[in-house]
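Sharing a structure, written as structure tokens. Questions coming.
With one protein chain withheld, the remaining protein chains of the complex are depicted in position.
Let's turn to chain A:
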Amino acid sequence: MITFDQVSKRFAGRLVLEDVSWHMDEGECVVFLGDTGAGKTTLLRLITHEMRPTSGAVTVGTFRSGRLKRSQRALLRRTLGIIYEDFRLLADRSVFENVALPVRIAGRFADDEVIPRVLFALEEVGMHQKQEAFPAELSAGERQRVAIARAIVHRPAAILADEPTGALEPKSADEVLTLLRRIHDEGAALLLVTTRREVAEALPARVIEIRDGRLAGAATGATAAAGADPAPSTADAAPPAPGA
């Protein structure tokens, strides 16, 4: 589903990602854990093709990095659901219209098909009562739940979350993680990047640590929870073998 093959990314002479290789299967849950500036967000931006690797290849489904046309890039992004730390909701639209946006962008659905999809997504995140509200009228936790509804409404192949609990209080953060866990349990692939070890522990995820742009090692959520510190390595972070 998502593959990084010896990917490096350089910004203004500084190496932000170095020779990174990893793979994520459909329906899998992967958490990248690392400090600020470790290269986690760069990794996500490479997946969404907001930037191109300096070397190596990023493959998302059938899309391979390189000179993708703008229309192809748009198509790629429609196969993903993205959740940002700062929510990135449109302030001048209601909750309903914000969540409806990816469905309208997909352009495959008539108006009468959009409404049940949006309401279903809002129900899933528990925000259907506030569909008429505007983002400014919501708490941070509620805004993030709306952002999650927006990410899942078009049933993407994978959901990418960039520090989804970073701007939330502990209670709201727990609710959001529970929600993400449930969405993953329902079959969606989930890729989350975070600086918080407790976030990685809260999900049934393969945890890949990232330090200074290099993959430091892979562990399951349980291993990470036990505080294991795998040996730093740039070796490929492959999914655990079946039954491991």
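Descriptive notes on the structure:
The rule is simple: contacts are C-beta pairs under 8 Å (C-beta built on N, C-alpha and C of every residue); 3 or more make two chains touch, one makes a residue touch a chain; residues count from 1.
Following the convention adopted for this analysis, contacts and distances are computed from a predicted model.
Hidden chain, UniProt protein name from the list "Polar amino acid transport system permease protein", "Cell division protein FtsX", "Modular FeS cluster scaffolding protein NifU" or "Non-homologous end joining protein Ku": "Cell division protein FtsX".
Touch with the chain that is not drawn comes from one residue among A:L75, A:I115 or A:A157, which is A:L75. One chain of the complex is left out; on chain A, the residues touching it are 48-52, 70-71, 73-80, 82, 88-90, 92, 101-102, 104-107, 111, 150.
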